[in-house]
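A protein chain is absent from this complex, but the other protein chains hold their places.
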Amino acid sequence: MIEFRNVSFSYPNSKDGCLKNINLTIPDGQCVLLCGRSGCGKTTLTRLINGLIPQFFTGEVTGEVLLNGENIFQLPMYRIAEKVGSVFQNPRTQFFNVDTDSEIAFGIENQALPHDELKARVKQTAEELHIQKLLGRNIFALSGGEKQKIAFASVYTMKPEIMLLDEPSSNLDMSAIVELQKHLKLIKSQGKTVIVAEHRLYYLMNVVDRILYLENGSITGDYSPKQFRALNSAKRCTMGLRTVDLCKERPLYFAAPHATPVLELRNVALSYEKKTVLHNISLQAGHGEVIAVVGHNGAGKTTFSRTLCGLHKECFGEYLWNGKTQKPKARMKRSYMVMQDVNYQLFAESVGAECTFGIKQPNIPLAEKTLSELGLAPYRNHHPNTLSGGQKQRLAAATSMVCGKELLLFDEPTSGLDYDSMVRLAALIQKLSGMGKVIFIVTHDYEFVCRTCTRILHFGGGQIQNDLSVTEENLPKIKSIFNVG
Amino acid sequence: MNTLQLDPRTKLFLILLCVLCAMFSPSLLFQFVLVALIGLLAVVSGKWKYALRGVAAYALICLFTTWCMGVMTGTWRTMFVAFLGLLHKVYACGMLAGIVISTTKVGEFLSAMARLHFPKKLTIPIAVMLRYLPTIREDWHFIKDAMRLRDVSPSLLGFLKAPAMTVNCIYVPLLTAASKAADELSIASVTRGIENPKPRTCLVEIRMRKTDWLAIVFFTAFLALELIWKVVG
Partner (left out) sequence: MNQQLTVKKGLAAKDLVSVGIFSALFLVFALVGGIFFAPNPVLTFYMPVGSALLCGPVYLLMLAKIQKRFVVSILGVILCIIWFVTGMHWAMALGYLVMGVVADLVAGIGKYKNKKINSLSYILISLGGTASYLVFFANPDGWAKTMLGNGTEQSYIDTMRSTGTVWIMVIMLVGTILAAAISALVGCKMLKKQFEKAGITK
């Protein structure tokens, strides 16, 4: 049992993520969802349970958190680790080993279990989570979803009574989310206490027993799943929460009659390290089209997007812009990609400087106008790294607008975004589309696709499986591509 | 597909022996035999290509060295001799280090070092370093893409054209990512009990096997042979 008694916490020099006077009891075996806007304090709450606060993150704490009657603040981290397992958001920075087997065993190795038991436990974990085919692999060669499974398995192997998951689905595709859901059901059936902090809610609706809504550091809602589902969507939107049922989502924009094509690919084939990844790609796209690029991991979405931007050179066939063949260099000049981890593409020391970074004769009024249109003007003198995830994305998009790029690509833009940021991003994409840009969005997020896209490009088996306009007739097919319904 | 698995302690000892061998090597021939021996080790560890490439490249370097000695004169010769001297010293050990690093698992290394009573304060940073090297490569690929999209060329020429900007573009994202990774990786390790004072165990069994002793005997014998050769010759 976890008990919070009058707990308040604040980080030094930051108002975000503080907690105010929390009183909460989570009985054994309960599965709890923590939701709320970014910075509402849900991550902070998990950190108080796994001991990261106060032992890792310092700040001002009052009150006490009890784990089976013991005060957590008095326990050393490694003792807490035996009882509370934690899985985090970013699969790339969670592993300590290079090979999967050792990583799964990492926690129990630290507990100094005897060798035979280590082997037995790893085997048992692999069987129970159905990840035998991931054993004996190099972690660097795994996809994000597979890495996340290994992270989960590593904690699972330690058999903690409590499992904490902090935005575990952020970097996962649809099928990986389905498997995460299965794994959550499994640990729940084993009687473990499960606490999930998450923005994507739909996959948790038939798993959790209780939903806590946090707002500015206080718990302002404590719902059963039934009560939570009964909230109407308008109410949910004002709470800043994402959809609870994907089936109810419907596209907001239907495909307009075909605009004159500006981009054309003729019989393009792409290879990566001399192996063909995609072949026989022919498509046309017009100004203002917003195209979702979907497909499972390894289907070639990344190679495709890098080719569109001229970053990938192993490309055969014709790439035309306004009817003229384009060399990679020219493509690069014309296009911009907002990367999944946008941190890699922010270089300057302030938001204002970022907008004009690398441009020889920057158009300052345009930069200013763009910043204020995207709601970034108040942060002009802040460092880009101090912005939230959504703001960073908008900043990256702003730089592309200042450079006058005509083809834009977003790679998994909704990972880790809360509802408000997602809505803002959707609005931004509408605006860009209105400006006549050709936009591609690599995404798994059906809710987001419904809010932005007019066309779906589905890769599979080394080629384009489907190229569908978003229309009433195509809707069932689109839903099946996204595994919805 | 039964490949040789050596104990990490053996591997460390082999490296020590190899350094000594390279240091006391009486002639080029001995150096070459040493490299060939390491090539053999690579083959039994299942690294065919690595062995082949390593030995072949070294053979070329040896030929080049002999040619240099015979043909060149004067300052050029001095320079080349000094340079090749360095290269010959480094080559064998570098090749062995490559095998050791690519065949040793992080956990295996940590446990073996704990057995040798190495302090955790040293082994944890080394383990993390080895694990982080491939991440730097991944990061660099992302950063290169990001630079190109912003019309900054990630090459030497680009650096010469706009040094300050290129430096910024490389260091800022790389160090920001490193700093973030440091926090997240430490969180992921302390929440899995890395601070546990008990001596950690290991999934891979750490035990000196016959093959370990055999490898040690081989390399020691070679070192002895070198020393005898030196004294006699």
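Each chain gets a letter, A and B, in the order it is written, and its residues are counted from 1.
Here, a contact is a pair of C-beta atoms (placed from the backbone, for glycine too) under 8 Å apart; a residue touches a chain by one contact, two chains touch by 3 or more.
In this text, all values refer to a predicted model and were calculated from it rather than measured experimentally.
For the chain left out of this panel, the touching residue among B:Gln5, B:Ser153 or B:Thr176 is B:Thr176.
Contact with the chain that does not appear here is found for just one residue of B:Leu4, B:Val128, B:Ala162 or B:Leu227, B:Val128. Across the interface with the omitted chain, chain A contributes residues 54-56, 58-64, 77, 349-350, 382-386.
Hidden from this view is one chain, which touches chain B at 15, 18-19, 22-28, 69, 74-75, 77-86, 88-94, 96-97, 100, 120-122, 124-133, 136, 167-168, 171-172, 174-176, 178-179, 181-183, 185-186, 189-190, 194-195, 233.
Everything below uses one rule, namely that only the chains that are shown with their structure count from here on.
Contact residues of chain B toward chain A in the complex are 105-108, 111, 127-128, 130-131, 134-135, 138-139, 142-143, 145-146, 148-152, 165, 168-169, 172-173, 176-177, 180-181, 184-205.
Residues of chain A that touch chain B in their complex: 50-52, 55-56, 76-78, 80-82, 84-86, 88, 90, 92-99, 101-102, 105-107, 109-115, 118-119, 122, 140, 151, 154-155, 158, 306, 309-311, 332-333, 335-337, 339, 341, 343-348, 357-359, 385, 399, 403.
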